[in-house]
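This is the structure I have questions about; it appears just below.
For chain A:
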Amino acid sequence: MSEILVADRLSKHFGGLIAVNKVNFSIMADEVTGIIGPNGSGKTTLFNLISGFFPPTEGRITFFDNEITHIPPYERVIKGIVRTFQLVSVFNSMTVWENLVLSSIRFKEKHVSLRKFFFSSAKDKEIKENCLRALKLVGLQSNAQALTSELSYGSKRMLEIGIALSLNPKLLLLDEPLAGLSDGEISEVIDLLKQIKKNFTLVIIEHKISKIINLVDRLCVMNEGSFICEGNPDDALCNPVVRECYWGKREIS
Partner candidate 1 sequence: MGQDKLFPAQNAELPGAFENITLKENHAVEILAIAVFFLLVTPLLSVHRVTDFMIFCIFAMSFDMLYGYMGRLSFGQMLYLGTGAYGCGLFIKYINGNPLLAIFAGVAFAGLLAMLLGLIIVRTTGACFALINLAFNHIGFFLVLSPLRSITRGEDGFGVSASQIGSLNFGSRPIMYGAVFLSLLLVFYFLRRLTSAPYGIMIRSIKEDETRVRFLGYNTFLYKWLTFALAGTIAGLAGALTALNYNYVNPNAMDVHSNVGVVFACLIGGAGNLYGAILGGVIYMLISNFLAIYIYRWEMFLGFSLLIIVFRFRMGVWGYIQRFWVHKLIPRFTKKEAI
Partner candidate 2 sequence: MHYTIFYGLTIGAILYFISIGLSLTFGTMRVINFAHTITYTIGVYILITFVIFFKWSFPVGAVLAILAIIPIAYVIERFIIRRLYGDSLDYTFIATFAVALIGVDLIKWIWGPAPYPLSDPIGKYLILFDVSLPIYRVLMVISAILLFILLHLFFKMTIVGKIIIAALDDKDGVRCLGINVDKYFSLVFVMGSALAVLGGIFYAPISSIHPYMGLAILLLCFAVVIVGGMGNLKGTFLSAFALGMLMALTARYWPQGAETMVFIAMAVVLIFRPIDI
């Protein structure tokens, strides 16, 4: 096990608001890390910093010993940091398989040949096959031709995860993958995550612990922009500081 991503005293201020406060944080290879915490505790901001949505106010991030603090998001994706969004973001005006084209053509190597990118039809057999493989993994292959806007919210979430996986990430950041889904859809997503956790390093933000407790190897708890506890999921949950911030002052026996 080695550290693949290290965040060193990372801070982000929005005006007077300190969203992330001097966070030291590292992610081990092939590990599933869960980040939990109440609303507004800075989880999504932390993701935005790691994925390059905006630069940190201070601190630095290294990924495989290369500093990535100030490189743009697309370079981070090429390096292997891929994320999903809290509100599902897929391209609604396109068909399901077209959504996968852009991510899957950099499937095996960094880029497909220029000729292929600009001139071969997107319906080319090889591209289609790549799209279909990713769709099959998330169980959407029968909807390949449907318009994305017609999918249910749960299917869109699966599609988004499929897009992220087809980028072949070294580190996959999932921002509340279960938000807004029904119970049936949640268990589908959980099954998928269990299946892919063997091959990928995952970081999952989740508001509610119970759903992901069996999935994660390590649990980090955030509150008010800093980490108040991290470690083995069971230990973390028993930590009194965590209990207080999460459940209020009341003791649960």
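Operating definition for what follows: a residue touches a chain if its C-beta (ideal position, glycine included) is under 8 Å from a C-beta of that chain, and two chains touch if they have at least 3 such contacts; residues count from 1.
Keep in mind how these were chosen: all candidates are chains of the complex that A comes from, given by their letters.
It should be emphasised that the depicted structure is a prediction, and the values quoted were computed from it without experimental measurement.
Of the candidates listed (1 or 2), only one touches chain A in this complex, namely 1. Taken in their complex, chain A has these residues touching candidate 1: 51, 53, 72-74, 77-78, 82-83, 85, 89-94, 97-98, 101-103, 105-108, 112, 116-123, 127-129, 132-134, 136-137, 141-142, 144-145, 163, 165-168, 170, 199-200.
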